[in-house]
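Written below as structure tokens is the structure these notes are about.
After this line comes subunit A, so read on.
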Amino acid sequence: MALLQNMIGIVEDNWLLLLVGQYPNGPLGGIAATMILSVLGIGLAFPLSVLMALARISPWAALRWPVTAIVYLVRGVPLLLIILWVYFLLPLLIGTNVPGFVTMVVTLVIYEGAFLSEVVRAGIKALPKGQMDAARALGHSHLGAMRYVILPQALFNMIPSIISQFVSTIKETTLGYIINVPELTFAAGQVNNRLLTKPFEVYFILAIAYFVVCWTLTSLANLLERRITARRARIADSGAEAGGVAAASAGVSRA
Partner candidate 1 sequence: MKGFDLMAILLSPEFSGMIAHGMEMTLIIFAGSWLLAMSLGITLLAIRMLPGRITDALVAAYVSYHRNVPTLVQLMLWYFGISSLLPDALQLWLADRNGEAAFAVIALGLCQAAYFSEDLRSGLRAVPKGQWEAARALGHSFTGAMSYILLPQAVRNAMPALVNHTVSLFKNSSLAMAIGVAELTHAVKEVESQSFRAFETYLIATILYLVCSLLLMWVGHHLERRSRMAGAL
Partner candidate 2 sequence: MTMLQQTSSRDDVSMIQFVGVNKSYGSFQALVDINAEVRKGEVVVVCGPSGSGKSTLIRTVNRLEEIQSGSLLFEGQDVHAKMGGSALNHLRSRIGFVFQSFNLFPHLSVLDNVILSPVKVNGVKRGEARDMALRLLDRVGLSNKAQDYPAQLSGGQQQRVAIARALAMKPPAMLFDEPTSALDPEMVGEVLSVMRSLASDGMTMMCVTHEMNFARDVADRVWFMDAGRVLETAAPDEFFRSPKHPRAQRFLSDLRAR
């Protein structure tokens, strides 16, 4: 029908813009920018989140409280407001103008760092206590036990949750639109402003694009979760460890 034809037409005419923005005549945009933002965001947030998770379960209150406060702060405030904060503070702190892209990355790192730290914390907690006991009994220090015994297991179990968070990050990049970061949503806005007469088709294409990407990744995460749960169940049957299986890979979920 006409709708479908319109949509195909729009994609045919604008696919380059939607894919890479105005590159090479401008900054990289479109889907490419969205993916780069997401990968950078979660990639840099990950080590930060591990440190924050370790801080939150550490025995030292001086480390625990500030980090817990930061996590509650970031979780209690809309992402949009955090973007505004970073947009305002970052140039002041660094001294020069900061392109929107960098602002977005920094915001994502802070935001995802906090949320991911909750996932990591849950994953660590889901391991049987016996693992830490065994490690300490063998003479490892607290941090050593974490590094060689706890984290490797916890992080492996959390792979599905981390992929889930990656999907969330992709969805969060859309807020770059507000500060004119040329990612996919912004590119769609540009197409709409040019065409003016077919807003439904344009935004529906946008929705489908995100749906395809996110749904694929989510399905991958679900598949991995089933595999990991099955693997852990087999290990548990052989008596090497107990309980906490699905919990570790389920982690924390958030809209």
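Everything below uses one rule, namely that contacts are C-beta pairs under 8 Å (C-beta built on N, C-alpha and C of every residue); 3 or more make two chains touch, one makes a residue touch a chain; residues count from 1.
Regarding candidate selection, all candidates are chains of the complex that A comes from, given by their letters.
On a predicted model such as this, the values are computed, not experimentally measured, just so you know.
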| item | value |
| --- | --- |
| Subunit A: touching candidate in this complex (1 or 2) | 1 |
| Complex contact set, residues of subunit A against candidate 1 | 72-73, 75-81, 84-85, 88, 167, 170-172, 174-175, 177-178, 185, 192, 199-204, 206-207, 210-211, 214-215, 218, 253-255 |
